[in-house]
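Have a look at the structure that comes next, please.
Note that one protein chain of the assembly has been removed; the remaining protein chains are unaltered in position.
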Amino acid sequence: MTGEHAVDLNCDLGEGFGAYSIEIDEVVMKNISSANVAAGFHAGDPMELEDTVAYAKEYETAIGAHPGLPDLLGFGRRQMDVSTDEVRNYVTYQVGAVRAFCDRAGVELQHVKPHGALYNMASNDETVATGIIQALTELPDSPTLLALSGSKFASMAEEAGLDVRHEAFADRAYNQDGTLVSRSREGAVIHDSDRLARRAVKMVQEGEVETIDGKTLDLTVDSICIHGDTPEASEHVTRLVDAFEKEGISVTPLRNL
Amino acid sequence: MTGEHAVDLNCDLGEGFGAYSIEIDEVVMKNISSANVAAGFHAGDPMELEDTVAYAKEYETAIGAHPGLPDLLGFGRRQMDVSTDEVRNYVTYQVGAVRAFCDRAGVELQHVKPHGALYNMASNDETVATGIIQALTELPDSPTLLALSGSKFASMAEEAGLDVRHEAFADRAYNQDGTLVSRSREGAVIHDSDRLARRAVKMVQEGEVETIDGKTLDLTVDSICIHGDTPEASEHVTRLVDAFEKEGISVTPLRNL
Amino acid sequence: MTGEHAVDLNCDLGEGFGAYSIEIDEVVMKNISSANVAAGFHAGDPMELEDTVAYAKEYETAIGAHPGLPDLLGFGRRQMDVSTDEVRNYVTYQVGAVRAFCDRAGVELQHVKPHGALYNMASNDETVATGIIQALTELPDSPTLLALSGSKFASMAEEAGLDVRHEAFADRAYNQDGTLVSRSREGAVIHDSDRLARRAVKMVQEGEVETIDGKTLDLTVDSICIHGDTPEASEHVTRLVDAFEKEGISVTPLRNL
Partner (left out) sequence: MTGEHAVDLNCDLGEGFGAYSIEIDEVVMKNISSANVAAGFHAGDPMELEDTVAYAKEYETAIGAHPGLPDLLGFGRRQMDVSTDEVRNYVTYQVGAVRAFCDRAGVELQHVKPHGALYNMASNDETVATGIIQALTELPDSPTLLALSGSKFASMAEEAGLDVRHEAFADRAYNQDGTLVSRSREGAVIHDSDRLARRAVKMVQEGEVETIDGKTLDLTVDSICIHGDTPEASEHVTRLVDAFEKEGISVTPLRNL
């Protein structure tokens, strides 16, 4: 059972490829409730998928597929000119592959969160958003979609009948229109763990975040994105879960919200 | 309902990639009962998968996944030094991806047939055979395995409890031990459509084939492999189904056998 | 020796990959003077490169490298968000690879022509244009650049000191600003061989083309792009060279212009 307030903490996992691995902080693994597992296009491979699903299962972390653009060289971070049908089929392919590893391990595929440029394009471009939404709608037992809180993408998916959860970024500054401040602008990334934790608490308790211009933005927050491969990862997540505990906010996978 | 004798005719499909397409003969499409759909490692891609599954559905052809080695450059025809776990995970990944397209189209994933070097290695190498068998065993609703008739691979899969169907090659010469005569040897490939048709009829009716040395080899024949992209494809399949009709042999997908 | 007017005819070559091949019309091969050889990123591979360089050499066709974006799945036709340094290094890599095959075959690497989306982006986007220009400038014995006639890209390359040749499309309609009419618009592609031939003659003799709006556009024309893999290819090139012959226009590689 969860307390008055509950939130999911999600983190990208399984983003290695072949001989390359990306270490995830142990403290992060212990505290996240959902993992977005790379599906093989921007990162991840079948061996990595087996290990990652087993790893998430061991930590009792709920599993989602993390489909990306077919750009291993660019780690799926580069926007590409893709059609709705291309996006739709890329997502179907990758979600199908990840689900097979979940089925095999006897765990549920809880959700789908697009990766990198696919995530950003979906938030801003209906062509891409539609492709993802169609793919999830067509799959049997459509998994939950984890989308940028307040985005057109999220509302389009809700209108299409998908189960949608809203994601916020406690370590990123927001513009008044709900978009994230570009990383190139000063103040775009919050490095201070305490400030990050306070922002997260406010997001969950009040459904609000202070924008970069000092105003207030309403924000539905079902899940907060955690980075697991940075030097600050452990510090950030420790402060955040400490603050949550003090405030009686429970951390729980998307499916329990 | 099928007659006294029935057999499946299977053919590889969806082996294009991106801008590249491989034309399948129309006559072949009309007469095969099962299609092995390339799954993205040796050939095939998400757009191709959508089209191929729709195409097979239109022709009422049963669908199987055709997983290959991760060697697009070599079309999956080159043996690679892969471990049991690599094979197992490659197959899980590819079958999961193909199954998602089948689910979406509302058709069943009937079977799995390994492609090229993976097929040949499975027939001869327990390391590889075990990987494929494990992958299929672990999947929910394990699809039927289509394996080389009389191979160690086929019997290993049966012992593991899989539903196994035996495949024969009417256009290939056989050695006494049930292996195919290497293509480099004269007489390895039967080009004459009538002879091919007679061999196919004998395979189905008597469970026998004449070896390259003129002896008789017993052969369980559930399915005969048809090539759809050669100049002779149309002629071969026309003669073959004519001969089947004359003999009262019905052509039906694996799942009906 | 060339007549009063001379022009190069260029065509893309070697755009197969692995088991996939793209047939080039024999009539086209006999009549083109320069070949753009796919370099391995959008199409082409080392085996294809060997064959293509040998093939071009046999037909006494001058050879250029045809670098593309790292998008085999999209055949290099999809715009990607790439930086100047990425473009620069992608071009260096691919040109180096093609040059090695030329060196080995004892033929000169005459030119470089970017492929598909890289070509289009270079024509319109200084970020991309700069990357290509830097790559060619830095290479020893900088090859000639074949660029869209009248483009900012062409003038930037000239200012940077590169040897630049201007390319026109006899089979494509032009806008008044020198850009090609989008393929999605009616009348964008000229299918009539005679009209195509007349346009080509006018381009070479008068340095002019009629725009889609019936006005006149000045155009420097060193080379005309020929497609070698369409059903109309043979007809188009036959009419074009017939018209050239009648008008005393000689066809000769870029290096002779």
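First chain written, first letter: the chains are A, B and C, and each begins at residue 1.
Here, a contact is a pair of C-beta atoms (placed from the backbone, for glycine too) under 8 Å apart; a residue touches a chain by one contact, two chains touch by 3 or more.
Note that the structure is a prediction, hence the values are computed from the model and not measured.
Student: Which of C:Pro140, C:Gly187 or C:Pro231 sits in contact with the chain that's absent?
Tutor: C:Pro140
Student: So which of B:Ala6, B:Ile24, B:Ala117 or B:Leu217 would be touching the chain we can't see?
Tutor: Answer from the full complex: B:Ala117 touches the omitted chain.
Student: Can you say which of C:Tyr90, C:Tyr119, C:Phe169 or C:Phe244 touches the chain missing from this structure?
Tutor: Of the candidates C:Tyr90, C:Tyr119, C:Phe169 or C:Phe244, C:Tyr90 is in touch with the missing chain.
Student: Which candidate, B:Glu58, B:Asp81, B:Asp141 or B:Asp177, sits in contact with the chain we can't see?
Tutor: The missing chain is touched by B:Asp81.
Student: In the full complex, which residues of chain A touch the absent chain?
Tutor: Spelled out for chain A, the touching residues are 16-20, 22, 43, 45, 72-75, 77.
Student: By the contact criterion defined above, which parts of chain C meet the unshown chain? Give residue numbers in ascending order.
Tutor: Considering the whole complex, chain C reaches the absent chain at 40, 46-47, 49-50, 85-86, 89-90, 92-101, 103-104, 138-140.
Student: Where does chain B touch the missing chain, residue by residue?
Tutor: On the chain B side, contact with the omitted chain comes from 70-71, 73-74, 78-82, 117.
What we mean here is this: only the chains that are shown with their structure count from here on.
Student: Between chain A and chain C, two touching copies, which fits better, same or different residues at the interface, with half of the numbers shared as the threshold?
Tutor: same
Student: If I superpose the C-alpha trace of chain B onto chain C, what rotation angle comes out, expressed in steps of 5 degrees from 0 to 180?
Tutor: 180
Student: Can you give the whole-Å distance between the Cα centres of chain A and chain B?
Tutor: 40
Student: Give, as an integer number of Å, the spacing between the C-alpha centres of chain C and chain A.
Tutor: 43
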